[in-house]
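Take a look at the structure set out below.
Partial view: only certain chains, each at its native spot in the assembly.
Per-chain numbering from 1; labels A, B, C and D assigned in written order.
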Amino acid sequence: LRQGMPEVIFGEGKDAGQIVQIMTAMHATGSNILVTRLSPEKGAEIGTHFPAARYHDEARCLTLAQRPPEMRGRGTILVVSAGTSDIGVAAEALVTARFLGNEAEPLYDVGVSGIHRLLARREMLCSASVIIVVAGMEGALPSVVGGLVDRPVIAVPTSVGYGASFGGIAALLGMLNSCAAGVTVVNIDNGFGAACAASLINRV
Amino acid sequence: LRQGMPEVIFGEGKDAGQIVQIMTAMHATGSNILVTRLSPEKGAEIGTHFPAARYHDEARCLTLAQRPPEMRGRGTILVVSAGTSDIGVAAEALVTARFLGNEAEPLYDVGVSGIHRLLARREMLCSASVIIVVAGMEGALPSVVGGLVDRPVIAVPTSVGYGASFGGIAALLGMLNSCAAGVTVVNIDNGFGAACAASLINRV
Amino acid sequence: LRQGMPEVIFGEGKDAGQIVQIMTAMHATGSNILVTRLSPEKGAEIGTHFPAARYHDEARCLTLAQRPPEMRGRGTILVVSAGTSDIGVAAEALVTARFLGNEAEPLYDVGVSGIHRLLARREMLCSASVIIVVAGMEGALPSVVGGLVDRPVIAVPTSVGYGASFGGIAALLGMLNSCAAGVTVVNIDNGFGAACAASLINRV
Amino acid sequence: LRQGMPEVIFGEGKDAGQIVQIMTAMHATGSNILVTRLSPEKGAEIGTHFPAARYHDEARCLTLAQRPPEMRGRGTILVVSAGTSDIGVAAEALVTARFLGNEAEPLYDVGVSGIHRLLARREMLCSASVIIVVAGMEGALPSVVGGLVDRPVIAVPTSVGYGASFGGIAALLGMLNSCAAGVTVVNIDNGFGAACAASLINRV
């Protein structure tokens, strides 16, 4: 990552050999390294070259830390998600946020059709400094969260759904039209980008 | 209206003279009459020919009842809406539901970004037999309502919004992807159609 | 399913092992269980763990009933479909409706380009309490059915077709624009959701 | 019109003066002339220059015939339409078909949600040589007509409707996906083009 952050590799479309080669060069400079969008198979293969690397199953990410990340954020980044199938994207955000030197916590399975599970965690919501909200299908969760708290909310639409979800378009449009103030949006499935933005916000 | 219901005229694109002519013929047969999508100006002009007609400002509808509608519904149809600008469509649904012989009540201004206003009316929600939920922008309200109650929910997207709301498409897609069971959807701004369906449901 | 209904598992994207694990927990509480969007292979594998389970080929669903469903509906839910290729979605609706405690019957192969086959079954249509209409391609069937009967019609667009059917969009739009009163719509291929709504309607 | 047909002027976007000028040149060559998409105001103004011209209100067309059109078609072109608001487009097709030298008859107000009105006219349908079917909203009528008869059907989607009709897209897609054999489609609101095609077909 440019802009003073540690190094990140977009794993999709690169084979394990290519990634190992890039990692070797980065490693030599002492950087911590994050590889996103990585299948378990490629993760395992890379692990044979970098035994210190850690593969994160849910997030489909790999991290290789040569030293603990410098913790620079003001508060905790909370990663909220709705359905089971949104957890992959949420976990990508969580791993990235921590990799970038932030306290970060998950709050999963609090979708809008069972609103009391969300309301029961209101205290946790209110004590976060930034909130990432991950949701597919109708993408309604960021509006509800944004209405409950007085914090920046970064909404991540996911491609979860079928039919008229159109690979995440329904959720994306829902989030762009959020009636709650303070909600901004990133690309479909972009848990990584949401965490980058949250990390910058967390050290404003 | 075919199917045993009273007569309905779609007012848009017809001038007052044409509507008066159609109404005169219908009136002769003893029918109750509803005119939807009618401007106040045309409503006033029609009123000079049918002094017994009543114009409904919010709903932009006119009703002319020769006898009280036969009340055939099992319970109350509740019409829920989110923002101020959705009230026009909600009112069209309300007027239509009553015209078709149902008890019907409004519950307005209970959008998802201020969820407590909705939760405060939970009892009202639970005592309805059918619920029509009208919402624009992100169209999230039907999912929340559907999660709170065990009743059929008819979702009506509205064309309220700007930019990426695309004249109601965002709300429509949100509703079609609702994660709450029991939610069905009608066309954008179709308060009338929602009330027709609710009325049929109310006498199953 | 929340809201007092028996338990339902969305099978797509979960492997047989995961589903068995979830079913085991649910089974322990005495619930009847429905698994939707399940391939025959996974169905067979699950069957080795739950011999009492029944796999429904056309519907690609599995049901596991510990006790007969409580029959609570007022009348019969009729599931109407147009072409051979729509039968999968129709069957999902049929299995779900019965699982949720309703009388439910199929009426297949009555598409609009051979209108007399539909008209020949008019009596069956009129004796239903709710009608689910499943159709792909031009999605015209719900309008015709809605015009013939005085009952709530739930339209289910299917992704059947090619070219300008756009994976069900053509059928979806056709249904949203239905000129028959009382037609509401669910997401593309959502036979399950249509049956949930029909079930709630059937006990209003 | 090229290809041996009489002269046609597309009136939209041209003022009365421009049209009179073009007509004057055409008239000098002895051609019969058709002007489509013409407002009543412009029609009246043109009428002061060409007293023999006839303005067709419903069709918003003007015809100026110096001699009776040569009747060359084999049979009758039938123009079928669904709703009141589709009549303008249907009438454009009717006027054009006659102008091009064909017997042509209207069959209006036979929409699919009241299927018996259509079935009652089956004999008229079967005696036509070519059928133009004009419909907005869900655009289902051509499929039903195509299933009833063994004749070429030209489907004309109209921009009538609101919300998810998207200015005629819903009807267009419905027609392109028609499950009846022998249905072909023209552009939205293109009654003129349908009549040109029907006229060529009528003299194959």
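In the analysis below, a contact is a pair of C-beta atoms (placed from the backbone, for glycine too) under 8 Å apart; a residue touches a chain by one contact, two chains touch by 3 or more.
Here the structure is a predicted model, which means the values were calculated and not measured.
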item	value
Homomeric assembly size (copies in this file), of which only 4 appear in place	8
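We adopt the following convention: only the chains that are shown with their structure count from here on.
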item	value
Given chain B and chain D, the chains that contact each of them	C
Chain A and chain B, separation of their C-alpha mean positions in angstrom	41
Centre-to-centre distance between chain C and chain B (centres being mean Cα positions), rounded to whole Å	27
Sequence positions of chain D contacting 2 or more other chains	113-114, 163-165
Graph class of chain-chain contacts, one of line, ring, star, complete, other	other
Which chain pairs touch, all of them	A-B, A-C, B-C, B-D, C-D
Sites on chain B touched by chain D in the complex	2, 12-13, 157, 159, 167-169, 172, 187-190
Residue numbers on chain B that touch chain C, as the complex places them	1-5, 74-75, 129-130, 147, 149-152, 154, 172, 176-177, 181-187, 193-194, 196-197, 199-202, 204
Chain D residues within the chain C interface of the complex	82-83, 111-115, 119, 137-140, 143-144, 146-148, 161, 163-166, 169-171, 173-180
